[in-house]
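A single protein chain has been removed from this complex, and every other one stays in its place.
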Amino acid sequence: MLDVTDLNIEFHDHLTPETVVNDFDLHMDYGEIVGLVGESGSGKTMSALAIAGLLSRKNMKKRGRIEFEGTDILNCPRNELRSLQGKDISMVFQEPMNSLDPLKKIGYQVEESLKIHTDMSAKNRKRLALRALSEVELPDPKGIYELYPHELSGGMRQRVMIAAAIISKPKLLICDEPTTALDVTIQAQILELLKKINKRYNTAILFISHDLSLVRKLCKRVLVMYRGNVVESGEAEQVFSHPEAEYTRLLIAAIPKFEKLRKD
Amino acid sequence: MKRKRLLNHKLIAGAVITAFVVLVSAAGFFYTPYDPNMMDAASKFAGISLKHPLGCDNFGRDILSRIISGSGTTLVIAFCTVLIGSVGGMLAGAVTGYFGGAADEIIMRFNDAVLAFPSILLALVFISVIGSGKYKVILALGIVFIPSFARLVRAEFIKCRSMDYVSSAKLMGASDLRIMFVHILPNTMKVMLSSVAIGFNNAVLAEAGMSFLGIGVVPPDSSLGRMLSEAQAFIFVKPSYAIFSGAMIVLMILGFSMLSEGLEAL
Amino acid sequence: MKYIIRKTASMAVTVLIVSFLVFLAFSVIPGDPAVAKLGTSATPEKLVKLREELGLNRPLPVRYFEWIKSFLFGDMGTSYSYGVSVRSMLAGKLPITFCLTGMSFVLIIVISIPLGISAAKYEDTLFSKITDVLNQAVMAVPAFFTGILITYAAGLVLHLFTPGGYVSYRESMGGFLYYMLFPALAIALPKTAMNVRLLKSSVLKEAKLDYVRTAYSRGNSTNDVLYKHVLKNALIPVITFLGMTLSDIVAGSLIIEQVFSIPGIGRMLITSIGNRDYPVVGAIITIVAFIVIFINYIVDILYQVIDPRTRRQG
Partner (left out) sequence: MEELVLKVDKLNAWYKTRGTIFNRGENRRQILHDISFEIRRGEIAGLVGESGCGKSTLGKAILSMVKDTEGEVLHFSENPQMIFQDPYGSLNPSKTVGWILEEPLRIRGELKNSLRDELVIDMLRRAGLDESYLDRYPSELSGGQRQRVCIAQALMLKPSLIIADEPVSALDVTIQSQIIRLLLELNRELGIAFIFISHDLKIVYQICDRVMVMSGGRIIEEGSDEEVYFHPKCEYTKKLLRAAGCDQKENRN
């Protein structure tokens, strides 16, 4: 379904060009959950934005191929890209506080992609939006439909974001640190929700996180990025128990352990 | 880490223009080519010449000398106005912002009411009650400028008073006065600086406007606004008079506003 | 609804404070109107009698409420200089000033909003850079100087209108509006420049926020993102600015009337200040004050309509 080969991204807003993503390769099948791990500045978000076709065209040089069901996302014309975005490829972002338009009702934002990509009637759109809202396990979808983002908590907003992303049943859902800004218990719930969605609609999920233990819980396959390079990739359990790259070992070591510090 | 630029082109341009204006007007206190009030019937409406680089007005007074000394008056008024406004506003804003409470609410409600008005209109109220003249203009504008500074400083103090470094100073037993003036005040200076520059801008504008209406400075003092209103009467015969005195006002405002924007971008 | 009630109450408080201050300034500080009225012919007996006639011997709050009551019912006192009612003096002049203010406000909006949006849309192009420079320059020219320059350029050089040749609206509505166009433009120009800048930077600031990326990720086109999402958010600071501007325009028109010799309340205010005609000055200031307060009230309500976030907390 998705085939990324030799993706390179360079920034050109400084005097010397800066490579943020270097020879990135990724292959994803329908219904697969892949994790992308790395610290801030490792290029994981940049790669994800490139796959979603959301990289701005200024001050930036991109090379390589991103093929989604035969469409070259990097080089295809803008309209062709737009017909994929929000329909076949959806994205959930890190900051649930800022990722929703503060002046538009939740309902509008959830059904926006239907409005753009289909000629469904308003009534049908609302029906689907309510269904999506209940699917992400929000209480009282009808009430929430009429609310504004600032009236919801962070966890609820992230659910709204997910509802908006899955309403058109995309083939690929890209989640960029969707739980980082949330409390641990909410984090666990969102992970469960993503698993359910993956099962129910066979939606492939690209899950991006700095937290190896989260990725381990959700993903079958994992890629570890460091300074723009993929330093390790493979089955999640394999990477976890027998990390090959030095950096992966460091990352695993940095996960706070559940053991006493004072007895060393 | 993003490194902030120490200088930007607006700051430099603003500083250069302001320096030019200030130097010219400061020099005017010691030397002008002619006495700005010396009338000379022979050179009435004289054109541009080596003798009178910008020509002469309806009384044969040298326009260049008048512009130089007029800028001086305008700048002095602006300076005193901003001084009164910023010091008064700083004190009021610091106290209300730091302590909050009922006094703050009352003062700020009053402040908002005052701030809703164009400063020139308020100054007119004062002038109509206390009369016109250089010092009265300074007093009127100075008082009128206090609320805007007060609001600014208050906002900064409110922002700072909930910062952790203030909490930690309190924990160590620092007094309120010490926290206000030693800990918080230095942190408001950046905002103060750029708003002082914009304050100059507004003061020049207000003084020029009032003097233009003939209720600002009174003769023999001359200010740029007053000259512009004199020049307006002769715009048929001598447009250059109006254009030059107006251009000086524009230059001042341009300098101060660019300086302010430059400082803000630091 | 609660919000509107609260704002209305707050407006009423402001009206009270402001009018009390104006009352203090013009009825108490300038001195005894009885002395002023009688002048040299004043004797203690005459003064007491006149004070009683004028109601000056009553306590201050009572006098204030009397004053504000009659003011709200349209009785604004009698001019010292002309001996006629202030109301009749103002009646013919208010519409002129309102018209000037309204025209310049419309000009500001009509010019600045499309210009600001395109300046943001075509950022980093020559067009945007030229607008930047122009804005910086035009902003620095005070309205009264713009007025003089327009008089000179449009009036004396291009002969588009006769400077000083004010046409009353009673004579010819078209001629009146055409003449007013020039002073309105003089007031509008600097404010337009400021608003173009504000709108541009506001749009650019909003465009960097996360929700814009979300909007793109749903397949919106650039124009859709701009007009359906960014613009409404970007207009919030612009509304604040326009509210402040409107009160500045009122003040600006007082000065511009002088430049274009328009017989509005501005010229009357200046003359009355010169004559120390306090009832007239007081009435004009109070009217302008009420207008300014009302504008702020409208802006607050507008916020609430546009921004749902203000509805809850206010």
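A, B and C label the chains in the order they appear, each numbered from 1.
Definition applied: contacts are C-beta pairs under 8 Å (C-beta built on N, C-alpha and C of every residue); 3 or more make two chains touch, one makes a residue touch a chain.
Note that the coordinates shown come from a computational prediction; the quantities given were computed from them, not determined experimentally.
**Q** May I ask which residue of B:Asn8, B:Asn58 or B:Asn187 touches the chain that does not appear here?
**A** B:Asn187
**Q** Using the definition of touch stated at the top, determine which of A:Glu80, A:Asp140 or A:Asp183 touches the missing chain.
**A** Looking across A:Glu80, A:Asp140 or A:Asp183, the contact with the absent chain belongs to A:Asp183.
**Q** I need the residue numbers on subunit B that touch the omitted chain, in ascending order.
**A** Interface residues of subunit B facing the absent chain: 163-165, 167-174, 178, 183, 186-187, 189.
**Q** In terms of residues, what is the contact footprint of the unshown chain on subunit A?
**A** 39, 183-185, 187-188, 213, 254-262
Keep this in mind: only the chains that are shown with their structure count from here on.
**Q** Could you tell me which chains are in contact with subunit A and with subunit C alike?
**A** Touching subunit A and subunit C alike: no chains returned.
**Q** I'd like to verify one number: the distance from the centre of subunit A to the centre of subunit B, where each centre is the average of its C-alpha atoms, in whole angstrom.
**A** Result: the chain centres lie 53 Å from each other.
**Q** Going by the contact rule set out above, which residues of subunit C touch subunit A in the complex?
**A** 124, 209-211, 213-221, 224, 229, 232-233, 306-309, 312
**Q** Along subunit A, where are the residues that touch subunit C in the complex?
**A** Against subunit C, subunit A makes touches at 52, 54, 58, 78, 82-87, 90-91, 93, 95, 98-104, 109, 112-113, 116-117, 148, 150-151, 161, 164.
**Q** Please give the residue numbers of subunit B that touch subunit C in the complex, ascending.
**A** That would be residues 109-110, 112-113, 116-118, 120-121, 124-125, 127-129, 205, 208-209, 212-215, 228-229, 231-232, 235-236, 239, 242-243, 246, 249-251, 253-254, 257-258 of subunit B.
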